[in-house]
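For this view, one protein chain was removed and the others were kept in their places.
Take a look at chain A:
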Amino acid sequence: MAYVINESACTGCGSCEFGCPNAAIKMKGDIFVINPSKCNECKGHFDEPQCVAACPADCITLAA
């Protein structure tokens, strides 16, 4: 599973990108997207998913 950014709520601030241990987050146009094949939910790195903890818009959730 991977985390996913809700495009319509993302402000493109990039706060999430900085802390990703797997460099899974990249800018795409005005917003950011998570590459699902790189995201491992931060397991083995941190207790909480870093992008979720950092996102001021609270727009990152676990993919359904």
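Observations on the model:
Throughout what follows, contacts are C-beta pairs under 8 Å (C-beta built on N, C-alpha and C of every residue); 3 or more make two chains touch, one makes a residue touch a chain; residues count from 1.
In this text, contacts and distances are computed from a predicted model.
Per the UniProt record, the chain missing from the shown structure is "FeMo cofactor biosynthesis protein NifB", taken from the list "Xylose transport system permease protein XylH", "FeMo cofactor biosynthesis protein NifB", "Ion-translocating oxidoreductase complex subunit D" or "Cytochrome c oxidase subunit 1". In the full complex, chain A contacts the hidden chain through residues 11-15, 17-19, 46-48, 50, 52-54, 56-57.
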